[in-house]
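As you look at this complex, bear in mind that one protein chain is not there, while each of the others sits in place.
Right after this comes chain A.
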Amino acid sequence: MFGDYSLADLSSIFVMQGFAGLILFSVYVLMALGLAIIFGQMGVINMAHGEFMILGAYVTYLCSTFFQTYLPSLFGGYFFVAMALAFLASGAMGMLVEWALIRHLYKRPLDTLLATWGLSLILQQAYRTIFGPREVGVELPSWMMGSIPVTDSIEVQINGLFVIAVTTVITLGVAVLIYRSRFGAQIRAVMSNRSMAGAVGIDTEKVDRTTFGLGCGIAGIAGSAFTMIGSTGPTSGQLYIVDTFLIVVFGGAASLLGTIASAFSISQTQSTLEFFLSGSMAKVLTLLAVVAILMLRPQGLFTLKVRR
């Protein structure tokens, strides 16, 4: 499959596809972070995670139309407002869902799977009713369009760089929150032993609700970033949820570093293979590789070694 390309072409292709993979990686990381936090802490498999992401995408879309119509002079900076609003909207909805639905099902993990799946169907239909079945695209401000030529045959897109930068900042922020802050310590305590965390004085219900909101809020930011690489429709979230689960499981639950490493390897493999093979063949090969590795290492890529 490499035969038709010269060596210089090949290296350019790898760099460009690698960069495209990095953009995909960024969206994956943002999605998987939220999912991993929620799954790690509460053991809840949130099937509606993709819909929380799409909520963020729609918020970004609304924001872009709002700025275009009413504040065209500030259009250049709307994306930052949109990301903040996407975080708040998805986070608030996440907390509402936790309060109304999830907290009643903590003792029945399998039922949360069904319940959140139902929720995802409801949300999809709600998006269809409110925003219409047609996919919507987001207008980017001019400074985010175009690309920077690196060499004659290699170009990197500016919006891609932006997404990568946002992901880096968010990931670092989450890492600091979880590993350096007091709230993070409470999250990890609840993660490691729920009833004991309560017995040392941690309000586990409050931690649960905030964590769920945080995870969903990050998904909202992922949705914001997603508008740059794809168009937003009611069912766009579903395409990503399976990959995201794969990443969380492959990375090893409850390991932030593992999640990042697995998102990186999966998105890069996918993106590079997609150029040479068809999209579905690329997916098949990626999945096969993941299955093979998980058979050898069922605990995922990264795990902490401690006495239990």
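One rule holds for everything that comes next: contacts are C-beta pairs under 8 Å (C-beta built on N, C-alpha and C of every residue); 3 or more make two chains touch, one makes a residue touch a chain; residues count from 1.
The criterion applied here is as follows: contacts and distances are computed from a predicted model.
Peer 1: Report the protein name recorded by UniProt for the chain absent from the figure; options are "Sortilin N-terminal domain-containing protein", "ATP synthase epsilon chain", "Urea transport system ATP-binding protein" or "Amino acid/amide ABC transporter membrane protein 2 (HAAT family)".
Peer 2: Missing chain, UniProt protein name: "Urea transport system ATP-binding protein".
Peer 1: Of the residues listed, A:Met145, A:Val176, A:Met196 or A:Leu239, which one is in contact with the missing chain?
Peer 2: The missing chain is touched by A:Met196.
Peer 1: Of the listed residues A:Ser90, A:Gln186 or A:Thr286, which contacts the missing chain in the full complex?
Peer 2: For the chain that is not drawn, the touching residue is A:Gln186.
Peer 1: What residues on chain A make contact with the chain left out of this view?
Peer 2: 182, 185-186, 188-189, 192-193, 195-205, 254, 304, 306-308
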